[in-house]
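A single protein chain has been removed from this complex, and every other one stays in its place.
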Amino acid sequence: MHFMHISEDTILLLYEIVDVIISGLTNGSVYALMAVGLTLIYGVTKAFNFAYGSFFNLGGYCAWILIGIVGLAGGYFSIFLAVVPVLFVVGYLLEKVLVAPLRKYEDWENKVMMMTLGLALFMDNLYVVVFGGRVKSLPPILEGTLEIGQLVFTYLDITIFFLSIGGILLFGWLLNNTRIGMAVKAVAQNPEGARIVGIPKERIFAATFAISTVMVGFGGILLSQKYFISPMSGGAIMVKSWVITAFGGMGSIRGGLYAAFIIGMMEAFVGWGFGMSYGMIALFILLLTTLVVRPQGLMGKS
Amino acid sequence: MSFKRMATIMGGTFGLVAAAPLFVGDIRFIMHILIMCLIWAVVASCWDLIMGFAGIFSFGQVAFFAIGAYSSAIFSVNLGVPAVLAMLLAGLFTALIGVLVGLPCLKLAGPYVALVTFGVHMTLMPLLRGKIGMALGSGGSVGILTIPPIRIFGYSFSSANLVPTFYFALLLAMACTAVILVVIKSHWGTAFLALKDSEDFAMSLGVSAFKYKLMVFALTSFLTGVIGAFYGHYIGMISTRMLELDLFCTLMVMVVVGGIGMFPGTILGAFITVIANELLAPLGTYRAMVMGALVVILVLLLPNGVMGFWLKPAEAEAPAA
Partner (left out) sequence: MLKVIDIDAFYGQFHVLKKVSIQIKSGEVVVILGPNGHGKSTLLKSICGLAERVEGRIEHNGQNINGLPAEKIVNRGIIYIAENRELFPQMTVLENLKLGAYSKNARPHEKQNLERVFTLFPRLKERRGQMAATMSGGEARMLAVARGLMSNADLLCIDEPSLGLQPSLRIEVFNIIKEINRQGKTVLLVEQNIPRITDLADRVYVIEEGRISFEGDSGEALNNEALKEIFLGM
């Protein structure tokens, strides 16, 4: 009897761990999407975007408006269809109007960092002014659960996972099989060579910024269904994406993918064992350790 | 800019400010704002030394300020250390943290440094609010509410007697900015100019980029820690609110208004920004938004800050084609 009691506890613990792993995988897949977007901007334009996290929430709020206020029919499918172009245009214009003019200065990287941090403050507080300080929630894309034996998966987690992976695969396909994708790669590998063959670098920079905005905003729509949309959470999302990118190796897409899942898992386990607020601290310790042991990140070139 | 010109601008600014109590010494609100201006002038100037002159993308300035404020408060509240000594210890402690942060990242490319230092900032809030911070005496989400004022020979410099406190702050600010001025015009400053021009060339001359960067990181952390400590003792209470992004951006506005790498422009930038921020107070919830928009607009339209108006055309930063 006594023995039975312990093994029941163990089983409960195992279920808990499976839950944690699922949460790590789900979050990791969205982080991967975000990290790929960020590593793309850095790899191609060498610009450091501090407003990245605010675009995460831009996606969330756009979806919230369409569901709660406009009452768009067609579920999330039509929401993606409507929001993705908006994110693209916003990203493209922001690059053209705010980032591109700074490139002519010698210390443009510095100026871009400062400008985007200001932009983040502006956007986050714009959200507070427009939507209020309280969090908003999005309905799940799919309700219900999938039960396999004793294991319970929510359809939401499964959908988020597959949509994120699908997004990354689609992005990879576009990069390798379309003219614009090839041009983006060309600019990343050799900007001068790209100029010689007649690739308009400025337009590629803007397009890259736009694509990364779409990726993080899409991630925002997905993850906000699981948690909430909170106006001031952009900073944490931004730091998380950057740590993943640095951990994986800046500019390395594959490294970013691995790093995203490792960090998603780590965060889930730290949150489960010590509480959510320690996630950021664990993340930071991981970053410092990486930089000391392997400064170029998992997959980056030294 | 020549040493003489920098010193003249600094002397003129501080001289003008020193005379202020003659006219507005009775108006508590204005005296308080002037003290805040002096405090931020130091923090912004430290940031400019790091970013504008040493070329380090450090985003940890507010974090170091908070570390200085918290450590001094904890030293004096929990350990009973006299405030002046606690300030000094806090400065040293902050410098130590600065070195610890600088060691792993200062050899790396700019964005990594930005990330690590900003990471320090983002980590500090959960750390201070959580169990570890509580154990150290951070007061959790409430903060530390009973920080004793600075006392020298039984005379206390607190918000109760603002004019003497103002002069204390003035002396402290003058000392800190004088140190920064000397550093910029010393061997260090020259080394940084050489490093900015061509890191390879400077290194071939035996200038170790890492060593200089670490030293300047330690120095600015020390100064920022001391002034942060002073802030805590002056206000009497601190909380993690100071780590929210709007203060960070306000500080950035100061640097941008003053001009990056245009010291002593940051001193003017601090005065202009702190006063403008007070004038914006009626905007309430819109204030932080306006601050953010200001950063964006100023970075785009005022590449040399207010110092741009003083510069001869040849000194103005030529856009690289």
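Per-chain numbering from 1; labels A and B assigned in written order.
We adopt the following convention: a residue touches a chain if its C-beta (ideal position, glycine included) is under 8 Å from a C-beta of that chain, and two chains touch if they have at least 3 such contacts.
Because the structure is predicted, anything quoted here is derived from the model rather than measured.
The chain not displayed here makes contact, within the full complex, with A.
Touch with the chain omitted from the figure is made, among A:A73, A:I196 or A:V293, by A:I196. Within the complete assembly, A:A183 is the residue of A:A183, A:I237 or A:L298 that touches the hidden chain. Think of the hidden chain as still there; on chain A it touches residues 179, 182-183, 185-186, 189-190, 192-200.
Criterion: only the chains that are shown with their structure count from here on.
Centroids built from CA atoms put chain B at 32 Å from chain A.
Chain B meets chain A in the complex at residues 51, 55, 57, 59, 104-105, 107-108, 110-112, 114-116, 118-120, 122-123, 126-127, 129-130, 245-246, 248-249, 252-253, 255-256, 260-261, 285-286, 288-289, 291-296, 299-300, 303, 317, 319-321.
Only residues 42, 48, 98, 101-102, 104-107, 109-111, 113-115, 117-126, 128-129, 232, 235-236, 239, 242-243, 246, 250, 275, 277-278, 280-281, 283-284, 287-288, 291-292, 295 of chain A touch chain B when the two sit together in their complex.
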